[in-house]
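This report refers to the structure that appears directly beneath it.
Left out: one protein chain. Kept in place: all the others.
The first chain written gets the first letter, and so on, giving A and B; residue counts start at 1 in each chain.
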Amino acid sequence: MLYRIAGQYKTSYAADHALFPVRQDAWLLGVILLFAFVVFPLTASDFTYQALLIPVLIYSLAALGLNILTGYAGQLSLGTGAFMGVGAYACYKLVSLFPEMNLLVAIALSGFFSAAVGVAFGLPSLRIKGFYLAIATLAAQFFLVWLFQKWRWLTNDNASVAIQVPNIDMFGITVAGPNARSITQYFFVLCVVCLMTWLSINITRGRIGRIWKSVRDMDIAAELVGINLMKAKLSAFFVSSYIVGVAGALFVFLWRGAAEANLFDIPLSFRVLFIAIIGGLGSILGNYLGAILIVALPVIINTVPAAIGITISPSMVEHLNTMSIGALIIGFLIVEPAGLARFWAVIREKLILWPFPH
Amino acid sequence: MELAYSILVQPFADMVGAPDFLIQVVWEGLVSGVLYALIALGFVLIYKSSRIFNFAQGIMVVFAALTLVGLHERGVPALLALPLTLLVMLALAVAIERVVLRPLVNQPDIILFMATIGITLFLVGFGELIFGGENKRMITSELGIPTGSFEFEPFGGFVSIEQGDVTTVVGAIVLVVALLAFLNRSKMGRAIRALGDDHQAALSVGISLSTIWVLVWFIAGVIALATGIVWGARAGVSFALEVIAYKALPVLMLGGLESVTGAIVGGLMIGILEKLFEIYWGQPLLGGNTEAWFAYMLALLVLLFRPQGLFGEKIIERV
Partner (left out) sequence: MRALYKATLLSAVLAAAPLALPGAAQAEDSVVLPNLSYRTGPFAATGIPLMNGQRDYIAMINARDGGLNGVKLDYQECETGYDTAKGVECYEKLKSSSAVTQPWSTGITLQVLPKTNVDKIPLLAPGYGFSAMQDGKTFQWAYNPPASYWDGADMILKNISGGNLDSLKGKKIVLLHLDAPYGKEPIPLLENLGQKHGFTVVPIPVGVKEMQNQSAQWLQIRREKPDFVLMWGWGAMNAGAITEAVKTKYPMDQFVGIWWSGFDGDLKLVGDQGKGYRSISWSYPNSEAPVMKDIKKYVVDAGQSLINQAEGEFDSVFYQRGAMISMILVEGLRVAQDHFNTKVVSADQLRWGLENMKLDDARLKALGAEGMLPPFATTCADHTGHSGAWMLQWNGTKFEKSSDLLQADRGEIDGLVEKAAKDYAAANQPWPASECKM
């Protein structure tokens, strides 16, 4: 009833290829955007911005980058955290070398550094696949984090070898640094993430996206029909690392405010991988659902017992937290290995048929 | 020129100049290598029989060692705690098979891999909940492991070899020989290898998948316990031990995911080479801590020329 698609005719190819062939999808997206742009900013507290809204957006973007590589092009990577680090350090150097540069430009440029590093570490994918490749990307993970620690130039010879985000103004408003207000940071991140998402949707459903998918599904067949595997794989590494690098720059500049090398170590990579897999590989929407789950879960676990009047010690909460995230990951994989995005697809199917399922 | 000298000549001059030190470095590398090999062996066994890339091997080491120490702390005599810990590892293997593996049969590799990361997180939380997070002393002397050290004085210097480390090496050799004998001679062992060669065929001749899986995870648990005891004896038992799992991954790349020989040779090779590189090149030229990535870079280089690893049994996953 709600989701009735009967009566929506497509009269041209353009209409058939539209981003939202079903009108209700567009409405739903409109409602979500309304919430994101209007309702949340009106109601959210500082804590909600810092612990929920901003991290959800940034993690979704990072997972989106990984998903392009793993979900669309079929190349498993465990080095996401380090590529985020490349983006962050590149942005830091750009901002400190050219203080006049607009932050948006700096973030957009820093993505290219991480893309270049991503392609370099993507080269082994031309020779190896699967878990061998996954371990090879770990080489990037460990080497880059080591480099962040040892290469003092990256942190401007900071005594504690950490980067600290200065106050950065854009059009007279402080957008980054300790003086920035959470709401400005939120809107900044939201706009960047929306733009990147729109671009990725169009890339993945266009020609390049189809090439990636064919490589993922069967590389030999793809090669036989004339696809250049090298180009396909390296372009996937390039686009993926670019998005991940931008996410990394946002991660430090618009959320964390400071970073040391260990921040980009392997737990971050796994976190992003969880989001991509629980959300659903090969789906754009899934990254958002996964990020909401992974970011919100610990916050809820931390606050619910106190809210309903049970006092347990914080370390106990932490243990239960770790345990339940582990259990949830296993549970989700068993119930729906294709991820949350698949859940939504099923619900949508049901809604289209409802209330006459036969 | 100066740079070339410090890369190509100086390190070797140092090695020849202080041979006692070189021996010590190689020995330390060898001991680490034995431990890497042990962990890699746990990975290989599980991968061979079930195509699962078991990330949880690292946490199993911590969990086994913690159980052993925790039982002892609660008043169980050391020699009784050992078999009890083995029982716990068996229970863990059964639980993992029932709860995690059975429902996930036939899922893509990456899903199973993620599931083992889930197991890792669960065990971290569970272990800390029960045993607490503080660093614990391994009950070395209670288990009858000697703690002194042998000292030699070759070439006018000195080399000190811990008796505990000697025990590690000997114990690991015994364990590996026993394991190889089991895999090659016993009926169960052959069943494991059959499963590794061809799932369908193995199932059709009546090999029980779930029994084998429990068995394999239990063996991995035993290896984990052995690793935990010897590593814990070096620096205490705590959750920081978990990171040694990352040390075993390049060993797998180098040796091949399915090769028992590869795991052993690869482990020893990486242990010794990374120590030599760190001492003679890493510390003087690169600011140290190169052990974090050296093994990965080495494995990556090798893979570019031999994609199946040094001992890969067949050309798998080759592009």
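One rule holds for everything that comes next: contacts are C-beta pairs under 8 Å (C-beta built on N, C-alpha and C of every residue); 3 or more make two chains touch, one makes a residue touch a chain.
This is a predicted model, so every value here is computed, not measured.
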*Which chains here would be touched by the one that got left out?*
A, B
_Residue, one of A:A51, A:A108, A:L123 or A:I183, that touches the chain absent here_ = A:A51
*Could you tell which one of A:P41, A:G130 or A:G257 touches the chain left off the display?*
A:G257
*Contact set of chain A toward the excluded chain (per top definition)*: 45-48, 50-51, 149, 156, 159-162, 164, 166-167, 177-179, 256-258, 260, 262-263, 299-300, 302-304, 306-308, 313-315, 317-319, 322
*Against the chain that's been left off, what residues of chain B make contact? List them.*
18, 21, 24-25, 28, 31-32, 128, 132-135, 137, 149, 160, 162, 231, 234-236, 238-241, 243-244, 246, 275, 278-279, 283, 287-289, 291-292
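By definition in this document, only the chains that are shown with their structure count from here on.
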*When the centre of a chain is set as the mean of its C-alpha atoms, what distance in Å lies between chain A and chain B?*
33
*asked:* Using the touch definition from the top, list the residues of chain B that touch chain A in their complex.
replied: 53, 99-100, 103-104, 107-111, 113-115, 117-126, 128-129, 133, 246, 249-250, 252-253, 257, 286-287, 289-290, 292-293, 296-297, 299-300, 303-304, 307, 309, 317-319
_Parts of chain A lying in touch with chain B, wherever the complex brings them together_ = 70, 76, 124-132, 134-136, 138-139, 142-143, 145-146, 149-150, 219, 229, 266, 270, 273-274, 277, 281, 315-316, 318-330, 333-334, 337
